[in-house]
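Only a single protein chain was left out; the remaining protein chains are all shown in position.
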Amino acid sequence: MRPLEIAFWAATLLPFVVTPDYLSLASQIAITALFALSLDLLLGYAGIVSLGHAAYFGFGAYVAGLLSKHYWSEPLSGLVIGAAAAGVLGYATSHVIVRFRHLALIMLTLGLGLLLAEAANSASWLTGGADGLQGVKMAPLLGFKFDLYGRTAYAYSLAVLFLLFLLARRIIHSPFGLALRGIRENALRMPAIGAPSLAHLRKVYTIAAVLAGAAGAVLTQTTSTVSLEVLSFGRSADVLVILILGGAGRLYGGIVGAIIYMVARDQLAGMNPQYWYFWIGLLLVAVVMFLPNGILGGLSALGKKAQ
Amino acid sequence: MFASLAGVLFDGFAYGMLLFLLSVGLSVTLGMMNFVNLAHCSFAMVGGYVTVSLTNRYGWPFLATLPMAFVAAAVVSVVLERTLYRRLYRASDLDQCLFTIGIVFISIAVYAWFYGTVVQSAPMPAYLHASLEFMGMRLATYRIFLIAMGLAIAALLIFLLETTRFGAQVRAAVDNQRMARGLGIDVDRAFMITFALGGGLAGLGGALAIEIVGLDHAFALNYLVYVLIVVAVGGLGSIGGSFAAALVLGISDMAGKYYFPWLGAFLIYLVMVALLMWRPVGLFGKR
Partner (left out) sequence: MLRLIAAAALIVPLAAQAQQTIKIGVLLTLSGQFADAAAQMDNGIKTYMKQHGDTVAGKKIEIIRKDVGGPAPDVAKRLAQELVVRDHVDILAGFTLTPNALAVADVSAEAKKFMVVMNAATSIIITKSPYMIRTSVTLPQVMETFGTWAATKGGLKQSYTMVTDYGPGHDAEAAFTSAFKAAGGSIVGGVRFPVANPDFSAFVQRAKDLAPQSIFIFIPGGAQPAALGKAMAERGIDKKQTKVLGSGETTAEAALKAMGENALDIITAWHYDYTMDNPLNKAFVKEFNAMHGRNPDFFSIGAYDGMHAIYETLKKTKGKTDAEAMIGAAKGLKWQSPRGPMMIDPETRDVVQDVYIRRVQKVGNDYVNVPFDKIAQVKDPAGERRKQK
């Protein structure tokens, strides 16, 4: 790992000491960062634009919640089961999705996401409907209770983020990852050099679903709540905005985007609860004008200019 | 039995016309310049709020406000295009997305600031609030009006596109932008006019939508999904495509709710997914 990266991850431990009142927010930023990272695998590396990625996030979240409600409240096993379930869903849907490109692909992901959200709303006997799932209570994580300050929550979500980040990094730097980038650049040619496009795309789609499901499961477990909102189009759109903001295809883009967007939103909503989205809109417009290709993209371009 | 089905189909047709007006501008501009303008529905809101203000505060008759809604939205879209959007033509699709979403957020806040968060309505003349008996069906006059407007505008647009020189330039630019430029067609100017036209139509759609679906500050986000569905299913750059897609979606939505109400919201998404899987480029799309 490069020194800058080590410094970054060391810095993620600072909130415990410097801002102990903000640990719940930090935990939700870590979860969103993981979610954005999972989307980056699709968007930044495989070139698949998904407007329905919350389907896997929400599915993992609900599985974790349902497990807890039905008396299996140990967090780590719940996390694994939730992520795996999301992976299965991702694998199943990938067979449909990866065969399309461009606008059709985007709208199909949107459509499937919306269908799942509607199904969850209708199946309110299972999901609790609009009021959310009731009776979710988590057992302590390795002996640590999920406390009011969010200490356990942040430690947990940070650890999950870091581990899955390492996994993603591994995948991206592997031959598989290179093949993905090749597919993104020119989908027609890849089979000619022996890389089976569709199989590769299905694989990355499944992996992205697993990561998203893990993020969702951690959200349920750290907040002891899950409601329809985790499957909503709003969540899918938010994570896409966050990833583009940070810069897609740069591994850290999702994390940077999540930190900037969520901290900005929290501070702005605190200052101006009724019209904060005006300032967020301004932030997005400014980033695109001055930092093309997201914050990391713009910074790297500026860095190159300085050289 | 037939009368109630026909009544439902008629209402679906009208709803489809509304979707058509809201979406046709986005379809053409997206097909022509590949510019992802997610703020399209914000232009619709310009038209809607103009009508609300003129009728409620200044007592204008509803029909007279419609041209104003069109013009206001067209002007706003051109101003936005000349000042901000044209810097982003070279930018990536994702950046255009992000930028226009930022514009949507800003516009929603501005509308909430000036008009508040309450749902707006516009007073209608009595003859638009009535309903007629026709062959055993009850037809609302407002919906007849909507259908007439939709058909008239579709016809006008197709006439414009097929017979005028400007229309030929637009078609050329949609088919192959580089070639069109190479042939000396001023693509930027054609785009600006098309953008204005599309924005204006969205504004008109927004004004007409008040009576059917209401207008509030979050309209741009709520209807963006439906507009995108119409554009994708119809095919980029195609007026006929938008018309057909809007019609199919409007009618299947209505008929579905009538015959299978438990399917409710599912139906419009299922129809979209099925149609896109069958024809990924859209009903009348080219690429």
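Descriptive notes on the structure:
Order as written gives the chain letters A and B; numbering starts at 1 within each chain.
Just so we're on the same page, contacts are C-beta pairs under 8 Å (C-beta built on N, C-alpha and C of every residue); 3 or more make two chains touch, one makes a residue touch a chain.
As the structure is a prediction and not an experimental result, all values here were calculated from the model.
Contact with the undisplayed chain is limited, among B:V110, B:I193 or B:I212, to B:I212. Screening A:T223, A:S236 or A:N293 against the full complex identifies A:T223 as the residue touching the chain left out.
Touching the omitted chain from chain A are residues 16-17, 20-22, 24-25, 28, 118, 121-122, 124, 129-132, 134, 148-150, 219, 223-229, 234, 269-270, 273-277.
Even with one chain removed from view, chain B keeps its contact list with that chain: residues 4, 7-8, 11-12, 15, 112, 116-119, 121, 129, 131, 138-140, 143, 211-218, 222, 253-258, 261-262, 264-265.
Note that in this section only the chains that are shown with their structure count from here on.
Between chain A and chain B, the centres computed from C-alpha atoms are 32 Å apart.
Those residues of chain B lying in contact with chain A across their complex are 84, 87-88, 91-92, 94-95, 97-99, 101-110, 112-113, 225, 228-229, 231-233, 236, 264-266, 269-270, 272-273, 276-277, 280-282, 287. Residues 43, 49, 96, 100-104, 106-108, 110-112, 114-115, 118-119, 122, 233, 237, 240-241, 244-245, 248, 274-275, 277-278, 280-285, 287-289, 292-294 of chain A are the ones touching chain B in the complex.
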